[in-house]
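With one protein chain held back, the other chains of the complex are shown just where they sit.
First chain written, first letter: the chains are A and B, and each begins at residue 1.
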Amino acid sequence: MPVGVKDIVATRGVPTTAGSRILEGWRPPYDATVVERMRAAGLVMLGKTNLDEFAMGSSTEYSAYGPTYNPWDLTRIPGGSGGGSAAALAAYEAPLTVGTDTGGSIRQPGAVTGTVGAKPTYGGTSRYGLVAFSSSLDTPGPCARTVEDAALLHAVLAGHDPRDSTSIPQPVPDVVGAARLGATGDLTGVRLGLVREFGAEGAEPGVMAAFRDGLDALTKLGAEVVEVSCPHFQYALPAYYLIAPSECSSNLARFDGVRYGLRVGDDGQKAIEEVMSLTREAGFGPEVKRRVIIGTYALSSGYYDAYYGQAQKVRTLITRDFTAAFEQVDVLVSPTTPFVAFPLGSRTSDPYQMYLADLYTIPTNLYGGPAISVPCGLSEGLPVGFQIMAPTLADDRMYRVAAALESAVGTLTPGELS
Amino acid sequence: MTVTLPPYDEVVARYEPVIGLETHVELGTKTKMFCGCPIDFGGQPNTRICPVCLGLPGSLPVANKAAIEATIRIGLALNCTIATWSRFARKNYFYPDMPKNYQISQYDEPLCVDGWLDVEVEGEIVRIGIERVHLEEDTGKTQHVGGATGRIHGATESLVDYNRAGIPLVEIVTKPVPGTGALAPIVARAYVTELRDVIRSLGVSDVRMEQGSLRCDVNTSLSLPGEPWGTRTETKNVNSLRSVERAVRSEILRQAAVLDAGGKIKQETRHLHEETGDTRPGRSKETATDYRYFPEPDLVPLAPDPAWVASLKEALPELPRVHRKRLQTDWGLSDLDMRSVVNAGAVELIEETIAAGASPRAPASGGWASWPAAPTRPASSWSRWVPRPRRWPSCSAWSTRASSTTSWPAPYWRA
């Protein structure tokens, strides 16, 4: 079974660029744990898939190696950061791919390409060998064309890894069994939570319509819909865009042209300090630089408490919102992303507009729980994703609901390929 | 630059020195702090590194249990409170010997806090407060090439070996030590000596200053009696016991000269120059350093089980001062004689001799007469008896210091 691997996952002897010029040509001397697990399971690596540089972006336009196009419409983005992994599935180039999800980088590309993308519980899949973007959020996970395929890959990727201190030493939930159970189409007694605060956040009407259709389909299968309140979700995006850049500013400090990767400006005259600065200037793209600068700012003495420290407190409140919600419902549901695939170049000049693509996916990352995006229909001929969020360690729950939805609405295939 | 330094005893009569010491100890664990690479000295460069200690993209640290245990034992031996909740933090700064351009260290949640170490100076006990004991990772080693001296200044390039990167490093920080007056340099030295002996007795490090497994930064400030403490300077990487003493003394003299001339002390990093015994400023950075500490997201918090900590405390060996007291009683030595034995570094040798068959009562009963140096001789003669010249503090270097001949207090190793 061939599998595509997002090019931020270390593969022994095979170039691993993280979509960045600064790592051009770097061949890791080791395999990531998820790669080891796939090899052990007999999966064959088909190739590395494109991404936004260091997984920072929502469109794959920030790859140093050029953009990836959406198989549904080649003038549009395939989502990001894992646009390559999602587009490869939608275009039938690969049956399975691996992604990483820090703020939605598996789910949002899944949504806009009409494929399935699952972010496991943080700590459920090992980060060892993932070129780090934001350590407390990064989670590798499966991308597939069907929910059952995603569950099968999930089961291969997940499990405790002693090389990752944040890996959870517990058995992996039976995600495959849950997906098969869900596929029988019975959701009797399952309570779905609609986050009241998401309603105010303005998704495109077409996206909301497809989402409502999905919700109706689930109710027909026996699920019950309950409105829940998560008052701090509105602060998730600001908190995320402080925490992730802060951690990234530190994680990306190692790219300095000393031990591996690009070196620029070493003319025998310049000192190392200047060579490091020229290397990083030439090796990083604009979005990475923006985030490194924001992160450096947020961690600076004098600003730490107001920014990074406060964002971590907000993270606690968001976690409490989830915990309270899961006392009332089994899963939370929402559109995966507020808008369908947007045209290439339409959001790159205004970075904050790009950030809004992650509005619905980010709360889960801050909480650490699992979430999945599964197709629920089309809007203006483009796929819409339906997001199911579950409590931490209850990854099986989201697979059951996702498979049930898939059994009702079917899978999506781009027009030209069907 | 020639500055006339005032006489030492005159300076310490007018100014009150405050000292503080930060000591780094490389632990003697089998493997590094966050990976399974072995710890060793020498050998070929870059042969004891892996993706983790080389900071390769994607690698992750996992903390070494033996290093945590050793740090807690050091904290217990220094009468510290062991934290029930402790975390690692990232200290961010760019330097080529740091594989990740951040050091995994501890910031506001160290493993051990608020302890003390009693140090004997001229028969008196001085209690040195311990602010904190924390754990971090060592950096690689940089060799500067092309300059005349092998120093950073004038070099055209540098070569980096990461074999040392990631070795567990315990940092022990004292509270400021005021009130030692003229004895400040000797107290500093006695503290580092005692600390070294304590750590050696725990068996957690070979604490060899000449190999860099024990390194010291010495803080010194001066103030007028009744005034707030003065601005301190930090003399970095002092690498011998003698240098600890020299660093404090030299800074006291230098700062007094600056203050006497109406100048201000600049808070800065300085270096002790072994040849001359004076300190010189380090090269200052263009911008003030902001380390941007934040909790290390790749590691989870430490919450040492109080029962485990209690069992570690229970199992602590007899600490050097207690041990020496017992030996003194066993050997029937006077305080003065015992101090001479200690200062000569002869305790271990005598113990070994006794362990080899000599009677522990021999010194008191005169049975040592057949040995080259009998305990009945004047204490100073122990020096000739002890075959350990390496540890013997040389007095000769001081003779070149014209300014110190009259003011230098009688060295405590001279009876």
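Assume a residue touches a chain if its C-beta (ideal position, glycine included) is under 8 Å from a C-beta of that chain, and two chains touch if they have at least 3 such contacts.
Everything that follows uses one rule, which is that contacts and distances are computed from a predicted model.
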Protein name (UniProt record) of the chain left out of view, among "Amino acid/amide ABC transporter membrane protein 1, HAAT family", "Aspartyl/glutamyl-tRNA(Asn/Gln) amidotransferase subunit C", "Biotin synthase" or "Na+/H+ antiporter subunit E": "Aspartyl/glutamyl-tRNA(Asn/Gln) amidotransferase subunit C"
Among B:37, B:133, B:222 or B:248, the residue in touch with the chain that has been omitted: B:37
Identified contact with the non-displayed chain, of A:80, A:120 or A:257: A:257
Sole contact to the chain not displayed, among A:338, A:368 or A:414: A:368
Absent chain, residues of chain B that touch it: 29-31, 35-38, 44-51, 54, 62-68, 93-97, 139, 142-144, 146, 152, 155-162, 269, 282-283, 285, 287, 289-291, 295, 297, 299-305
Absent-chain interface as seen on chain A, which is shown: 26-27, 29, 122-123, 136, 162, 165-166, 168-169, 232, 235, 237-239, 241-242, 249, 253, 256-263, 266, 268, 270-278, 280-281, 284, 286, 289-290, 292-294, 296-297, 300, 306-307, 309-317, 319, 350-352, 355, 366-369, 392
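Here is the rule we use: only the chains that are shown with their structure count from here on.
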Approximate Å spacing (C-alpha centroids) for the pair chain A, chain B: 48
Residue ranges of chain A in contact with chain B within the complex: 9-10, 16, 18, 23, 26, 28-30, 32, 127-132, 134-136, 162-166, 246-247, 249-250, 253-256, 258-260, 272-273, 276, 296, 299-301, 304, 308
Footprint of chain A on chain B - complex, ascending: 51, 54-63, 90, 92, 94, 96, 99-102, 158, 160, 290, 292-294, 297-300
